[in-house]
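Notes follow the structure.
Excluded from the complex is one protein chain; the other protein chains are retained at their positions.
Entry: subunit A
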């Protein structure tokens, strides 16, 4: 876990995140959950038949969707939410535009790297702690952790960077709910709920590990993003 760097500072809750107020941004922000859930549902049959290969082949697609979401819709770390720009104002020289692109691509690349190298192992351990098979199904669990990481962390890394205070807020549910955080929380809750049908004696093929959890977290991410972005925006979970 991230170690706190600033001792004895009370974690003051931050503010809900604002999306980039551009046309493509608003469009893609709404398209993204549909893309994610749609991709999964389209490959549901092969997911049930062969979870390992399906999850493996899906991973790059999901990563690209998430990367595009970060680039198009989100302010990168350090940026304060860009004030809404008027349509006419956005005329800049190609040179600075290219700089802008690089200023976004590099954080996205870093976010995805952190997702793969930091979040995935941590989530893998977490899944094992929750009772995922310890001696078998290693690839299944690892790919599940990868997908959970892809749904929960790239946008958080992109927005909050490696700021310890922000991550303490994220871990302790102190952050106000917005569509980025809502999607991550939704994916976690969905994965949690997805484990429930596994023990039922219905003898269905889709009850096998980790199909229900995958479906649960994609569904949860979808719902979480909508709920966090619209319904409960700015709401804070009070743990104590």
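The rule we apply is simple: a residue touches a chain if its C-beta (ideal position, glycine included) is under 8 Å from a C-beta of that chain, and two chains touch if they have at least 3 such contacts; residues count from 1.
Everything below uses one rule, namely that contacts and distances are computed from a predicted model.
One subunit of the complex is not drawn; among "Mannose-ethanolamine phosphotransferase gpi13", "OLC1v1037020C1", "Pescadillo homolog" or "Small ribosomal subunit protein uS9m", its UniProt record names it "Mannose-ethanolamine phosphotransferase gpi13". For the options A:27, A:57 or A:130, the residue in contact with the chain missing from this view is A:130.
Set against the missing chain, the residues A:49, A:64, A:171 or A:231 yield one that touches it, A:171. Although one chain is not displayed, its contacts with subunit A can still be listed: residues 1, 4, 7-11, 126, 128-131, 134, 168-169, 171-174, 192, 195, 199-201, 237-240.
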